[in-house]
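Of the protein chains in this complex, one is absent; all others appear in place.
So, subunit A:
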Amino acid sequence: MSTTSQKHRDFVAEPMGDKHVTALSGIGGVLGKKLEEQGFDKAYIVLGQFLVLRKDDELFIEWLKDTCGANSKQASSCYTCLKEWCDSFL
């Protein structure tokens, strides 16, 4: 079962720079809009929240679900994406 999404691979491959929040794996158009409304318009802001939560999986997923209404799969893929990015670049 190899279902690494292209989005994940693209995000993890390089520094995120100024990428929009929809560049994160698991965050599509709808979720991206909701996050924008909350103030998280860039991927690095979500990264900030991720780091503030000490890169904890449960907390981050819970936070993401609460903030933009993501489901478990989307939230967990976003978590993985950020975690791997941190492992490579942070």
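Observations on the model:
Heads up, the rule we're going with is that a residue touches a chain if its C-beta (ideal position, glycine included) is under 8 Å from a C-beta of that chain, and two chains touch if they have at least 3 such contacts; residues count from 1.
Everything that follows uses one rule, which is that contacts and distances are computed from a predicted model.
For the chain that does not appear here, its UniProt entry gives the protein name "LEMD2 protein", which is one of "LEMD2 protein", "Presenilin", "Cell cycle control protein" or "Aldehyde dehydrogenase". One of A:His20, A:Lys33 or A:Lys55 touches the chain omitted from the figure, and that residue is A:Lys55. Residue positions on subunit A in contact with the hidden chain: 1-5, 8-9, 12, 25, 49, 51-59, 61-63, 66, 72, 75-77, 79-81, 84, in rising order.
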